Each structure stands twice: as C-alpha cells, then as structure tokens.
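Below is one structure. I have some questions about it.
Yeah, one chain of the complex is gone here, protein chain that is, but the others are all in their spots.
Here is chain A:
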Amino acid sequence: MQKRLIIFLVLLLTATVFAAGCSNQGQGPAGGDVVKIGWIGSLTGDTAVWGQSELNTLELLAGELNASGGLLGKKIHIVGYDTRGDATEAVNAVKRLVSQDKVVAIIGPNASSSAMAISGTLEEMKVPDIATVATNPKVTVMDGKVKPFNFRVCFIDPYQGAVAAGYAFDVLGFRKAAVLYDVADEYSQGLAEFFIKTFEEKGGQIVAKEAFKSGDTDFRPQLAKIKATNPEVIFMPYYFKEAALSAKQARDLGIKSVLMGGDGWPSDTLLEMAGDAVEGSYFVNHLDFDDPEVQDFKQRYNAKYGKMPELNGYLAHDAFMVLVDAVKRANSFDPVAIRDALETVDIEGITGKIKIGKDTHNPEGKEAAIIKIEGGKYKFQQKYAVTD
C-alpha cells in the first residue's frame, strides 16, 4: 500500500514538473537563424500576475525586434519557464534553459530569493542573467565580491534611502531630518543607513534616529522623542502598515513634519489606514505609471494584450534593452562575450538611465520616481537620482 502511494506521488511529481516546464515552449521555428533567450519567473501562485507581465513584455519586444530585422541578422525566440516563485524550481529552470534550450542569456527572475539561488548554476554554466525587480543587495554582490554572471536593472533597496535624502535636501530644502526605522528588518536598516549617510554628506543634520521592532504597534514613545528635536522631515523606511500607524500617531502627538518613505509604502491600504496623516508625504518608487517616458511602451503593451503592464513589465522591458545593447556591442551571441559586454552597458531605459557598475553589476545612480500623496492620491513628481 505504502509503496504504491510512493510510486503514485513520484509519478504525480514528475508529471507536474513536466507540465510546468512545458507550459511556454514549442512556439516559433527552430533552426540556425534563431537565437533563444531564456526567461524565468513565476507564472503560477499569487505572484503570477507579475511574472506573466514580464513574459508578455519580452514576447512583445522580441516580436517587434524580429519584425524589424532581428538582432545581428537572427530572429529572437523567448523561452519562458515557471519557477512558481520557488528558489529550487528556479535553479532547475536555469539548468534546463542552458543545457536543453541552449539559451544565450536569461532574463528574470523577479524574486530576490530565486535570483540569489541561481548564481552558482549560472557560473557553472557560464550564462549571464539579468534580474528584473530583485532588489536585495546580495543578488549581485556577496561578501564584497561581485557575482560574475548576475546582473540587474532595478536599483537595490538601500539606494532608495540615498534618493530620499538627496531629494529632501536638494529639492525640498530640508536641513533637519529624523529617522525612525525597523531595527529587526534588513530592508529598513539599509534604507535608514543610506539616508543618514547621504543627508549628512550633503551637510544636513540628523537630529534623531529612533528604532522599533517588527510587530510593534505603538510608536509614540519614539515619536515624542523625535518631536522634541523638531525635525523638518521624518524618514520612515518600512512597510505600509507600520507607516500608516506611525504616521497617524505622529499627527496625534501634534507632529507637523513632512514624512518620507520608500517603496514599502505604495498600497491602497496605506491611504485607507492613514488617511489625512500621510497627506503631503513623499516616497520613493522604482517608477511611476504616469511618467511620460513609459507611456509609449504602456500603449504598445495595451494594444497587444488589452491591459496595462505591471511594474515588472517595465523592468523586463529595460532588461531586454540592456541585453540587446550588450549583444550588439559584443557583436556575438557567445554567452561569455555577452557577459563581458553587460559590464559596460550604458543606456537610457524607460525606467531611467542604466549604467551597469563593473564592481556591483547594479545600475549605478539610476533615477527613482518621487511620488507625493496629495488629496488622498499618489501624484508623480519627478525622476531623481543620486550620484557620488
């Protein structure tokens, strides 16, 4: 009985792996004139909508490129595999893409955990990967050493802190800032650290630096302390729930300072929970859907798929642009030659300028979108970058 069950489970497992793997291949002609580019990401589960948006974008762009003569005289074919948001699945997908489909480069995944897991396999198989929205610093740099085959087109988490500080100092003209952050969260710590560093380098003064721990619900002791130092702006780099609570409590204590946050803020829940408390606040995001520079792509995507792309689609767009640029300059489809060319990419993407840093494999000094909350709505202000 038990043996049967095991056999059944093994069969089931094989079947699902096979089915998942098969879902997106086998279209388009094969042969000497076709070059394959791999994509990995989630096509099932609760992040499926983001993965689908990336794959749609790549297929749209590949189709457009092929229609206008292809790349180096060859047609591009996109092969996409579902990772189901799972790191192990991502490693398998990479192995399969390289050994079976012979792709020359891979775009994706969107999850940092998967992007970190595939580094070893990429190095072993010598194929470059460009992650879309994997923002964890460790995706491309580990223990101070850059991972040779991992690249990305999004900026890393802590960089948002620097952007917020630069914008607060240079554009909004603030000189006294306070920081409240989550001491138990790497994302929050990174943002806080870079905010303080940049703000002080510019000549601003950090009048208070207070912390709380994930799960806390009451921030009034810290806020009362911050209030006494009378800052012009309070930087709150954490997720929307704590942001809403702390913003509300700050107003309860009569704090009138401007509040700022990172990409953990944007959500409908923030506006619903915090209401008036976040009115006039600013936050940093990867891009804004109202930015004029993304409108053209948005319309093309909408024309083909009948809906608007998600955030991931825009970054997948730029990942494709980066790859095309590298292939053209390498003048070759050799994966290692492409990798070398990726290190010197310097193009204008629709999500901002992408100049890959040789030592970080991140887009250095990439512009972020600054968004203000006005009249209970998100209003795009401008793109903004910090350069050293």
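Keep in mind that, in the parts below, contacts are C-beta pairs under 8 Å (C-beta built on N, C-alpha and C of every residue); 3 or more make two chains touch, one makes a residue touch a chain; residues count from 1.
Following the convention adopted for this analysis, contacts and distances are computed from a predicted model.
Its record in UniProt calls the unshown chain "Amino acid/amide ABC transporter membrane protein 1 (HAAT family)", which is the match among "Amino acid/amide ABC transporter membrane protein 1 (HAAT family)", "LPLAT superfamily acyltransferase", "YceI family protein" or "Heme exporter protein C". Check A:186, A:272 or A:346 against the missing chain and you find that the one touching it is A:272. Listed residues A:34, A:72, A:87 or A:224: the one in touch with the omitted chain is A:224.
Among the residues A:252, A:346 or A:374, only A:252 touches the chain that is left out of the figure.
Residue in contact with the omitted chain (choice from A:74, A:95, A:176 or A:241): A:241. For chain A, the list of residues touching the undisplayed chain reads 183, 210-213, 215, 217-218, 220-222, 224-225, 227-228, 241, 244-245, 248, 251-254, 269, 272-273, 275-276.
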